[in-house]
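A short write-up of the structure that comes next.
Apart from one protein chain that is not included, each protein chain of the complex appears where it belongs.
For chain A:
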Amino acid sequence: MKLAGIKSVENAHDDSIWAATWLPSTASRPPLLLTGSLDETVRMWRSDDLVLERTNTGHCLGVASVAAHPLGSIAASSSLDSFVRVFDVDSNATIATLEAPPSEVWQMRFDPKGAVLAVAGGGSASVKLWDTNTWELVATLSIPRPEGSKPTDKSGSKKFVLSVAWSPDGKRLACGSMDGTISVFDVQRGKFLHHLEGHYMPVRSLVYSPYDPRLLFTASDDTNVHMYDAEGKALVGNMSGHASWVLCVDVSPDGAAIATGSSDKTVRLWDLAMRASVQTMSNHTDQVWGVAFRPDGRGGRLASVSDDKSVSLYDYS
C-alpha cells in the first residue's frame, strides 16, 4: 500500500484548517471534501482537482469540527463557541442550529445509519446525542466520575471530551478525553461500559475499524497510536513513530491501513498487518489537524488539512 500526492492547494483557507471530512456522493454529485478553518468558514471541494465548490460563512469563531451525514446530503459544522450549524449540502440552507454552552461541543460524528448526531461534549464530560429528524437532544452519555471524588468537585473538567467515534454497527460509541482515557458506551441502553486505559495525554481522535466492531484506533498527544479491543478492554497494539502529538487518525475503507496526522507536520500511513509506519508524507509545513479517507468511489483517496492553510489529496492504493 502506498500514498501518492495528487494535488495540493496552498492557502485553501485564509487561516489554519482544523477539520476535514468527506461527504459521500449522492445521485446528483460526486463526493465532496468538507473543510473547516480558523477563518470561520466551511469550504467544499470537488475531488480530484480540489476545485472550490462553495464557501459557507456564518460562524463567529474558528470552525473546530465538521461532520458528514452518511447519505451525503446533510453536514454539520461547529465553532469554538459551541455553535453547531446543520445544513443542506446542496442548497446551503440551514436545517438546524444546535446551541450548547461554549466549550461543550468539540468533535461531531453522525452514526452509520445517520439517525443520530453524536457530539463530544467538551467540558461537560459527556457525549450528547441529537436526533437527526427532530434535532432534539435525545440522550446524554456521561462519563462517570472517578471513585472518591465529590460531585461538587469540579475536577470533573479534567475529563474534557475531545473526540467521539461510532462502531460500524452503530451499537457502541467511544469517546476520548483530555486525560487520555477512552470511554466506551452502549448506545441502545445509554449505558457507560468501561474505560480503555493506556494513553496519558489527550486523545484527540479515534475511529473504529470499518469491519470489526471491536477494533478501535486512537490518536493521542503522547505521540502514540493505539489499537484497542474495545469490548475486551485490552490494549492490543501500539504504533509509535510520530515525533509530536498525534492529532488525527482515520482508517482506510478496506480496513487494512490507517493514516495519522501530527504536530510534527507529517502524515503517516500505517500498515495494520505489520503494525508499522510504511510511509511518511512531509509536504505540510505546519501541524496536520485532519486526515480523511474517502469512503466510497473507485480509487482510494486520502485528504489532509493543516495549520499551514493547505489541503492535500493523495491517492491510496
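We take it that contacts are C-beta pairs under 8 Å (C-beta built on N, C-alpha and C of every residue); 3 or more make two chains touch, one makes a residue touch a chain; residues count from 1.
Here is the rule we go by: contacts and distances are computed from a predicted model.
**Student:** I notice the complex is incomplete. Of the names "Heat shock 70 kDa protein 8", "Tetratricopeptide repeat protein SKI3 isoform X1", "RNA polymerase II subunit B1 CTD phosphatase RPAP2 homolog" or "Vacuolar ATPase assembly protein VMA22", which is the UniProt protein name for the chain that's not shown?
**Tutor:** This omitted chain is identified in its UniProt record as "Tetratricopeptide repeat protein SKI3 isoform X1".
**Student:** Which of A:T140, A:S240 or A:S282 sits in contact with the chain that's absent?
**Tutor:** If we include the chain that is not displayed, A:S240 is the one touching it.
**Student:** Among A:S73, A:S167, A:S263 or A:Q279, single out the residue that touches the unshown chain.
**Tutor:** Checking the options A:S73, A:S167, A:S263 or A:Q279, the one contacting the hidden chain is A:S263.
**Student:** Which one touches the absent chain: A:L3, A:L50 or A:L162?
**Tutor:** With A:L3, A:L50 or A:L162 as choices, the missing chain is touched by A:L162.
**Student:** On chain A, what residues meet the omitted chain?
**Tutor:** 15-16, 18, 38, 60-62, 64, 80-82, 101-104, 106, 122-123, 152-154, 157-158, 160, 162, 178, 197-202, 211-212, 214, 221-222, 224, 226-227, 229, 231-238, 240, 244-245, 263, 275, 287, 307
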